[in-house]
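Now for subunit A:
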Amino acid sequence: MDIVVAVKQVPDTSEVVDVVEIDGSGKDIERGTLVSRINEWDKYALEEALQWKQKLGGTVTAVTVGPGEWDDTLRRALAMGADRAIRVDEDATVIDCSAAARTLAALIGRLPHDLVMFGAQSEDFGSAQLGPMVAEMLGIPHAALVVRLQVEEGEAHVERELEGGARDLYTLRLPALLTIQTGINRPRYVSFSSVRKAREKELSVMSLDELGLPPQALTPAVELARLELAPAGKGAVLISGAAEEAAARLATILREAGVI
Partner candidate 1 sequence: MDSICQSLAEIVGEGHVSNRPEELYIYSRDLGTAEPHLPRYVVAPRTTEEVQQVVKLANREKIPVVPLGGGLTLAGLVMPLRGGIVLDMKRMDSILEVNERARYALVEAGVSQGKLVAYLNTHHPTLVHSEPGAPGQATVAGNVAIHGQGDLAQPYGFNSDMVNGLEVVLPTGEVCRIGSCSLAQQWFTQHPLPDLGLFLGWCGTTGVITKVSLRLFPRKRIRDMGMFVLEDGDLVPDILYRISHTEMAGDLIAWSQELPVTVSGLHNISIFISGDSEEELELKRKLIRVGILGEYIHSGVGGLVGLSANVRPRLPRRPPVSTIQDIKKGGGFEYVGAIMPVDTYPECCRRGAEISARHNIAYTLLGRVIGRSHAMMFSWSYVFNRADEDSVREAREALYESDDLALELGGIPWKPGVYGQQAVMERMDPNTLSLMKKVKKLLDPNGIMNPGNWEVS
Partner candidate 2 sequence: MAEILVVAEHRDGKPADVSLEMLSTGRRLADQAGCGLLAVVVTSDVSAFAPRLARWADSVLAVKTGKPEHSLAEPYQKALASVIRERKPNLVLLGHSSFAMDLAPALAVDVGAPLATDCTNIAMENGAITVTRSIYNGKVNALYSFAPCETVILTGRPGVFPVEEGRGKGIVEEIDLPVHEEAEYKRFEGCSEPEASEVDITKADVLVAVGRGVKEKGNLQLAEDLARALGGVLACSRPVVDYGWLPSGHQVGLSGKTVRPRLYLALGISGAFQHMVGLRGSKMIVAINKDEKAPIFTDADYGIVGDVLEIVPVLTKHILEPRR
């Protein structure tokens, strides 16, 4: 069972509110102070891939399209247990999904792949497009938002998450591509020493050219005009004081507002 997992690196904008700034170009954010990390959804994809490798044997290859700094994320994938990692050296921040998809399809097409896994979406842009696009380009079946997976005899039995807790059940013939939703597993903690050890593992870098793609393959069909900071909410009225009095105040407020 050879599994390819596509991962990406994202700036950590989740924790604090007012840390994001737009840069001079107006088309990107100030990345200076931001810390990068592996995309949350991709952790689940990797964990799922590694668990199936553990059960069925085979290999797990982590791939990405991105700049040199993204090797950190590939190293993390290797530390989690991936066997090898490949980065296509392009600045993913300026290309659109279809371009990224085209590149990844070209790469994955050259790799042995019984299963291809993507995170269901990315934390930064949240397009949730890449996986199914790549599947369509590779001409293999896909299922998005997979919350349960069972692999046996060349088939993948999956459950797709629908709104409100319902699920669609599919059987896909391998090779197939799945986009993985959070909650499908509990991604393992990656210890610092395992990251160190992962330095010995193979991490190769490829160019568009090596993939036989012309530069115009990257021309975006969707063009970013500009970025704007989202207008912040008006902000809550904070009720201060110890648990006892704060709770009492809130109870009164709720009563006066007639919500109870």
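The candidate set was assembled so that all candidates are chains of the complex that A comes from, given by their letters.
Note that contacts are C-beta pairs under 8 Å (C-beta built on N, C-alpha and C of every residue); 3 or more make two chains touch, one makes a residue touch a chain; residues count from 1.
All figures in this text were calculated on a predicted structure; none of them were measured in a lab.
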item: Subunit A in this complex - touching candidate among 1 or 2; value: 2
item: In the complex, subunit A residues that touch candidate 2; value: 11, 13-17, 20, 22, 29, 96-98, 101, 120-121, 123-133, 135-137, 140-145, 157, 159-173, 176, 179, 181-183, 219-230, 232-240, 243-244, 246-248, 250-255, 257, 259-260
